[in-house]
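Showing subunit A:
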Amino acid sequence: MTEIELWIVMLLALMVLSAAVMVLLVKNHVAAVAAASVVPLGLALLFVLMRAPDVAMTEAAVGAGLSSLILALALRRLGLWQIDGVKTRTNLIKTQSEGHRNA
Partner candidate 1 sequence: MRNLTGLLFAGGLGFMLLAIASGLDFGAPPMLVGGAIQAAAPQETGATNIVTSVVLGYRGIDTLGELSILFAAAASAGLVLGRRHTTAGTLTEGGFVLKHGGAMLFPLLLTIGFYIIFHGHLTPGGGFQGGVILAAAFFLPLLARPGARLHHGMLSVIEGFAGSSFILIGLAALSEGEAFLQPMLVQDALGQLVSAGTLPLLYLAVGLKVGAELAGLLSHLAQTESEV
Partner candidate 2 sequence: MSDLIVLPLVLPLFGAFLLPIVMRTSISIGAWIGPAILAYGCWILGDQWISGTTLPFSLAIGGFAPPMGINLYIDSLALLFAFAVQLLGLLFWPFKIDQETARRQALMLLLVAASTGLALSGDLFNLYVFYELVAVATFGLIAASGGSAAYASAIRYLILSGIGSVLTLLGIALIYSQTGTLNLAHLAQLAPEQLNNKLGLTAFLTILIGVGVKAELFPVNTWVPEVYATATSRVSAFLAGLVSKLALLIILRLLVLIFHQPEAIQVMLVLGILGVISGELAAWRAKDMRRMLAFSSIGQLGMIFIALAIPEQGGLLAVLALTFHHLLIKSGLFMLADGWGGAIEKLRGAAKRSPLAAAIFVLFSLSLIGMPPLPGFWAKFTLITQLAAQTSPLYLIGLTVFLLATVIEAAYLLRLAALLYGPAAKDTPIDTLAKPAGLSLATASLFGIGLLAAALFIAPVGDLLNHVAGQAANTDLYINTVLAGTGGSQ
């Protein structure tokens, strides 16, 4: 493993971890889903570096693509699709109102 790879791994690790923390901390559900899809994306890149192309493909297709799609569709049906985040005040700490459905 070359030095440059090591740096990349480090960056990816940082990205993945901070995205994971983001998922829990951001108030907006859409942002949370977005952050949640960054995690598998970063992981997929990591997997490539770990010499696991099959896993990387699957993680990208299933984890990043499909799962985000599912979550996004669900968000819409749950009525949590609030881009601006004015009404939605739900995260780890605050919970009460979860915003009204947009449609």
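A word on the picks: all candidates are chains of the complex that A comes from, given by their letters.
As a convention for this text, contacts are C-beta pairs under 8 Å (C-beta built on N, C-alpha and C of every residue); 3 or more make two chains touch, one makes a residue touch a chain; residues count from 1.
Note that this is a predicted model, so its numbers are computed, not measured.
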Of the listed candidates 1 or 2, the one touching subunit A in this complex: 1
Residue ranges of subunit A touching candidate 1 (in the complex, touch as defined): 52-58, 61-62, 65-66, 69-70, 73-74, 76-77, 79, 92-93, 101, 103
